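Apart from one protein chain that is not included, each protein chain of the complex appears where it belongs.
Labels for the chains are A, B and C, by order of writing; each one numbers its residues from 1.
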Amino acid sequence: MNPQFQLFPDQASATAVHLDHLTAYLLIVAVIFSTLIFSLIFFFAVKYRRRSGHERAGETGHALPLEITWTVIPFVLMMIMFTWGARIFFEMSRPPDDAMNIYVVGKQWMWKTQHLEGQREINELHIPLGRPVRLTMTSEDVIHSFYVPAFRVKFDVLPGKYTTAWFNPTKPGKYHLFCAEYCGTLHSGMIGWIDVMEPAEYERWLAGGAGGESLASSGQKLFEYLACANCHRTDKPGRCPNLTGLFGSKVQLTTGETVTADEAYVRESILNPGAKVVAGYQNIMPTFQGQVSEEDLLQLIEYVKSLAKQPAQGAPTLGAIPPRLAGRGITRPPSAPAQNPKR
Amino acid sequence: MANHSLALRHQFDDVEQQKDASTFGMWIFLATEVLFFGGMFCCYTVYRSRYPMAFGNASNHLDLILGAVSTAILIISSFTMACGVNSAATGAKNALVGFLGLTILFAAAFLVIEMSEWHMLYKEGLMPGFNFTYKEFDPGHVQLFFCMYFAMTGLHASHVTIGIGILAVMAIRAWRGAFGPEYFTPIEISGLYWHFVDLVWIFLFPLYYLIARHLQG
Amino acid sequence: MAEHIVTKKQYSYVFATLLLLTFITTTVGMMDLGRLNVVVALVIAVIKALLVVLFFMHIYWSSKLNKLTVVAGVAWLALLLWLTLTDVLSRGWLPFPGK
Partner (left out) sequence: MITATVETRDNYLTHEYGVKSWLLTKDHKRIALLYLASISFFFFLGGIFATIIRLELLTPPGDLVSAQTYNKLFSLHGIIMVFLFLIPSIPATLGNFFVPMMIGAKDLAFPKINLLSWYIYIAGGACVLYAMLEGGVDTGWTFYVPFSTSYANTYVILTGVGIFIAGFSSILTGLNFIVTIHRMRAPGLTWFRLPLFIWSMYATSLIQVLGTPVVAVTILLVAVERGFHLGIFDPALGGDPVLFQHLFWFYSHPAVYIMVLPGMGIISEVVSVYSRKKVFGYRFVAFSSVAIAVLGFLVWGHHMFVASQSVYASLVFSFLSFFVAVPSAIKVFNWTATLYKGSISYDTPMLYAFGFIGLFTIGGLTGTFLATLGFDVHVTDTYFVVAHFHYIMVGGTLMAYLGGMHYWWPKMTGRMYPEGWAKLSALVVFLGFNLTFFPQFILGYLGMPRRYWAYPEEFQVYHVLSTAGASVLAVGYLIPAAYFIWSLRYGKIAPDNPWNAPGLEWQTSSPPPPENFEITPVVTSEAYDYSILEEMKVG
């Protein structure tokens, strides 16, 4: 098909196919109804045109049965729209558990993406074919919206919180990435490409990139640089909670509430430590607002996440801990069983 | 203006219809006002539901006694206003002027108390945008509390100020004998407005001064 | 609609009740009753508001139309709060983490 005159966008994800089926239903309903209305108007306008100046209009019968009919039929059709649309929306809202994580930071006027392996890209995102991708997104300034028409995926990217979106690319190729929420002067320049590659090619791309260091280990370096480890100790009870096994667990607060330690919680605890203090600890942590960028935060979060993934039994490999850390008197965690994640 | 029959405007058939229309119009305006304040009450509700602890800590920086006293003063002014409407309806001109004067007086007293509270908060470094130096529990959300506090009490205070203006005009007109038992719709309508101002404060008082005091982090 | 003149005596009763309620709500506010503080304060505020609207503002004696107007104002405010809170409070009601 001539790319200059497309009628339908590329279908490059599983969701895209599902959505296009819904679109077909919507279009059929719309076409039937508008054809019905248009032809009735046209037909009546011709058939009952005024032939003389003093013509009297005819009588029409009772309204009620008709009114009920044309209330109920559209309503039923619309409830189908609602249910079908909601099903697809649920599908869009729930990333599969095995999805690979990509972090996205929007700023005026560019997209910054980070792979867990450490590769960073600007206005581009390379992903392997056939693997679901989960995006964790935030903004440095105003509201943006991550939009890839070929995947039928769109979600707003807000400052101060994390939003997620996901897609499962099914066709290799380069697809447009747009910012869909007006964000200032060069809103229309905040565009990029999603590059869907064959898995093998993707592995080559990953290896050839300048990354080298994984996101979690960048986060760990930052953790040390900011001297977080002085209080958040892993070897013995410190003045602050031990972060091992924290991520994803339930945390009891001083106020008696319980929260889940997700990305938003970790983020808030770094920027606004006093807001949710863990039960049994003092509110002594200074805020890091202004000292860490959104990307730094994502690295720190990824580090905290990596602490959760460490084996419950036994010690992590020392290799992950750079010598600098050891120099600060922090050694590998005790070989005793790691903290109960439910704590 | 002394001739009451002249008060019928040409578009109405009779005085009854005119009075009805005016009161009804005022009630619609007050419904509008409910939604006008409503936008801010909505902000308050959302933030308070999210940050109860910060709101609790912030709330303790407000003076409960001052809040209660200003509530009482506004209620007194509402009472004098109601008595004013009663005087107008019974044709007691001097009493009407007197009650309007009292209402204005209490309104002014309310404003004085409110200004002194604002001044205190300013000095304590609790006025966002001007002097905000609070560094204790969760300063960001405490600032949010005071933003909403100043926005809502500010909007309310501007209504009080406008109310004083309206009541002053009414007092002068009453003094000149513009109203009598057959025609006192403007007094009644001004009264509705004034009671509405009182009404808003009846909710502002518990929301800011009372309900969060014992939540402290 | 027949004119209804409310006497100063009637106003005085309402006024006294309002002052009393203000005193009660302030006193209760000083005690720590946990969640009950919010309930008591708001219930008293609603009672006070009703007294003002019904008697000071004559809605008790007013036409149905004026009553309806009051109800509409409050109902629309409730609508604003209800649907906004539907978003704010409903996180986690459905099995979508964080949504």
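Rule of thumb we're sticking to: a contact is a pair of C-beta atoms (placed from the backbone, for glycine too) under 8 Å apart; a residue touches a chain by one contact, two chains touch by 3 or more.
Just so it is clear, the model here is predicted, and its values are computed rather than measured.
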Within the entire complex, the undisplayed chain is in contact with A, B, C
Write down which of C:Ala16, C:Met31, C:Val46 or C:Leu83 is the residue touching the left-out chain. C:Leu83
Have a look at A:Ser34, A:Gln252 or A:Gln291 and name the one touching the chain we're not showing. A:Ser34
Please output the residues of chain A touching the missing chain, sorted low to high. 3-9, 18-19, 22-23, 26, 29-30, 33-34, 37-38, 40-41, 44-45, 48-51, 55-60, 63, 66-67, 70-71, 74-75, 78-79, 81-82, 84-93, 108, 141-143, 145, 147, 149-150, 152-156, 158-161, 163, 176, 178-189, 191, 272, 275, 289
Counting contacts across the full complex, list the positions on chain C that touch the omitted chain. 65, 72-73, 76, 79-80, 83-84, 86-88, 90-91, 93-94, 96, 99
In the full complex, which residues of chain B touch the absent chain? 9-12, 17, 20-21, 24-25, 28-29, 31-33, 35-40, 42-43, 46-47, 50-51, 54, 128-130, 140-141, 143-144, 147-148, 150-151, 155
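Convention: only the chains that are shown with their structure count from here on.
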Find the geometric centre of each of chain B and chain C from their Cα atoms only, then give the gap between the two centres in Å, rounded to an integer. 15
Determine the centre-to-centre distance between chain A and chain B, using the mean Cα coordinates as centres, and give it in whole Å. 46
Name the residues of chain A that each touch 2 or more other chains. none
Considering the complex alone, what residue numbers of chain C touch chain A? 95-99
Which chain A residues qualify as touching chain B in the complex? 254-255, 272, 274-275, 277, 283
Of chain B, residues touching chain C in the complex: 16, 20, 23-24, 27-28, 30-32, 34-35, 38-39, 41-42, 45-46, 49-50, 64, 67-68, 71-72, 75-76, 78-79, 81-83, 85-86, 89-90, 191-192, 195-196, 198-199, 202-203, 205-206, 209-211, 213-214
